[in-house]
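Would you mind keeping the following structure in view while I ask a few things?
Heads up, one of the protein chains got dropped from this complex, but the rest are sitting where they should.
To keep things simple, chains are lettered A and B as they appear, and every chain counts its residues starting from 1.
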Amino acid sequence: MRAVVASLVSSFGLLWSNWRARLGLVMVGGFIVIAILAPWLAPYSPTSQAFGRMLPPSAAHLLGTTQLGQDVFSQLIWGARTSLLVGAAAGGLVTLIAIVIGLLSGFLQGWVDDVLMLLTNVALVIPGFPLMIVLSAYIPVHGVGVIIIVLSVTGWAWGARVLRSQMISLRSRDYVASAEFSGESVLRIVFREILPNMTSLIAASFMGAAMGAILGEAGLEFLGFGNPQVVSWGTMLYWAENSSALIAGQWAWIFAPGLALALLGVGIAFINFGIDIISNPKLEA
Amino acid sequence: MRYLIKRLAFLLFTLWLAVTLNFLIPRLMPGNPAQIMVQKLVGEGPVNPQLVRAVGIMLGLPRGTLWHQYGLYVYNLLHGNFGVSYTYFPYPVMTVIAQALPWTLILLGTTTIITFILGTALGALAASRRGTWFDTTATITANFTATFPFFWTALMALYVLGFVLHWFPQSGGYDAAMMPQWSATFVLSAVYHSVLPALVIVVTGTGGWLFGMRNNMIHVLGEDYVRLAMAKGLPRREIALAYGARNAILPNLTGFAMSLGTLVGGSILVETVFSYPGMGYLLFNAVGNSDYPLMQTIFLFITIGTLIANFVADILYGVLDPRTRRGGVSA
Partner (left out) sequence: MQRPVVSIEDVVVTYRSKRRHTALTSVQGMSLEIGAGEFVGLVGESGSGKSTLANAILRLLTGGGEVERGRISFNGQDLLALSEDALRAVRWQDIAVVLQSSMNALNPVATVRSQFRDVIRAHRRSSWSEQQVDAEISRLLSLVKIDPKYASAYPHELSGGMKQRVAIALALVLDPRLVIMDEPTTGLDVIIEHEILTDLRELQRERGFAVLLISHDLGTILEVADRVLVAYAGRIVEDRPAEALLNHPLHPYTRALLDCYADPGADQVRITYIPGQPPNMAALPPGCPFWPRCAEAEERCKQGRVPPPTVLESGGMAACHHAAAEVAAVDSARISGAVYVKSSTNPNVNREPVITVSDVSKTYHRERRPVVALRGVSLSLPRGTVTALVGGSGSGKSTLARLITGMERPDRGTIRFDGQDIPRLGRRGLHAYRQHVQMVFQDPFAALNPMNTVGYTLIRPFVNYGRMSSAEAFDRVRQLLEQVGLTPAEAFFGKHTGELSGGQAQRVVVAKALAADPDVLVADEPISMLDVSIRAGILRLLDDLRTQRGFTLLYITHDLLSARLLADQVIVLDRGEIVEQGLASDVIRSPQHEYTRLLLRSIPNPRRRMLPPKAQVSH
């Protein structure tokens, strides 16, 4: 554990030393702070319909109001919670599935590997977003939880494949054989000797998965296949589009949640850029 | 040859799997979609028995073993019989799809090729000019565009280029006053209508290829054979192309499945925003109307299309990488 922590700390230092990654960390960190402090930052309740409808941006309503008279700015702030929750949860689940399948497949090899790899390759070529749409069409309950599960079921293949090949390359290293000679158990070899050497790759998979999940969730919500009553950037766009916000001149209502999504995405992409450089020093500019 | 056979076997296997998945999803889902649909039909007045039957075959019959149903289902698929659409009753699903398919094939086909070529070329260029303003601009721009949500980019393009500037039409695949036909004016109108959706897909989709290519290329440019090529005194261009890009493109093709998945998903959103008469918009409507037979079939077609595209990418890889070929001198 200490080694893992130590390597995390030193990787963080390296990350921080790259300006893009630093910017990404600041951006994502900013969103996390906003999500946590939402009740204090948001001027109104995001669901309160106490205001005039379709008001243009003003001092009282920085981004205007919705067709139901809700404050867009407050919704924007609360929406960060949904996106980050989905990103963290679905990203985490996807990474977990990818780790389990990738590591098992890479470590065991033989027929287990063949079967898991076939499964992975199949999951990789089946288009994820349409599958998400179909699945969510059948599931009677709609909500963030369902979306997280659907995203996890459809999103793990790429990570599993990448982790598997890393696993295969690491497990044939001499130090793994050497650990066997030290009398280490299989579990200890996997978790203590191999996994710490995969942290940057796992972090990268997590970031990629989280980004995919955030965009996927927003897409589903935007199409109205989520629960439109939940406050999220995706549903905001759904309602905005459905009430012809653009034509009504409520451009801020559409512009803001999309920009928030894009900025969160860019932040994550910047962090991943930094991770890439750590794990592959040749990329250093 | 062996490689080709392997890829072909994988294609057939995944095709079979897609068909089976399509069969199983509605049957394994909670809440019995077939039941829901039939009830819905009953609730709307006199029930057409043909429709009930079609729903049964696609989504699950009340009677019969799963195997029996599977047999019937496959039999129907093989005969191009995908049932009747609920939304567009009494048209068969196939007819509805036949109208939407070309739109998506053309839109997605051309944009996939354009994004691939553009992203790969820009990525290669960025890598061979590493650290220059071009590289920095390209990577940072790509960092942004690649993470923009497709539908948001679409909405913004629609607003600015369509609504405000009136440069392009705001929705549809062709002028609403026309009938689809093979005439120059219609084709022109179709092209004009597709510029904006295509633009959005290209702008959002290129970044992924660019990054992939840039990273591979940087890796390849550090290889010994590139250093040797420099030592040989070959012109810069030749090194970048014949040594660098030629090798770097291979791993980029391996990531094809991933990028294509993103594009396919993105195009559904884009089509919906522009009310473009393709498969994505159709899928959106089918789901909205609980038209399960139509939805299932669209999903099947999208999957099959993706599988074939991936197969083509695999074959291309096989052609480009001599290591997948067997034989030669040493055999």
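One rule holds for everything that comes next: a contact is a pair of C-beta atoms (placed from the backbone, for glycine too) under 8 Å apart; a residue touches a chain by one contact, two chains touch by 3 or more.
What you are looking at is a predicted structure, and each value in this text was computed from that prediction instead of being measured.
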Considering the complete complex, identify which of B:Val96, B:Leu158 or B:Ala229 is in touch with the unshown chain.
B:Ala229
Using the document's contact rule, name the residues of chain B that touch the chain not shown here.
222-225, 227-236, 238, 242-243, 246-247, 250, 320-323, 328-330
Hey, which chain A residues sit against the chain that's not shown?
3, 7, 17-18, 173-175, 177-184, 193, 196-197, 277, 284-285
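Heads up, the rule we're going with is that only the chains that are shown with their structure count from here on.
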Geometric centre distance via CA averages, chain B-chain A, whole Å:
22
Hey, which residues of chain B end up touching chain A in the complex?
10, 13-14, 17-18, 21, 25-26, 29-31, 33, 130-131, 135, 143-144, 146-152, 155-156, 158-159, 163, 215, 218-219, 222, 257-258, 260-261, 264-266, 268-269, 272-273, 283-284, 287-288, 290, 292, 295-296, 298-299, 302-303, 306-307, 310
Give the list of chain A residues in touch with chain B in this complex.
20, 118, 121-122, 124-131, 133-135, 137-140, 158, 211, 215-216, 218-219, 222-225, 237, 241, 246-247, 251, 254-255, 257-259, 261-262, 265-266, 268-270, 273, 276, 280, 282-283, 285
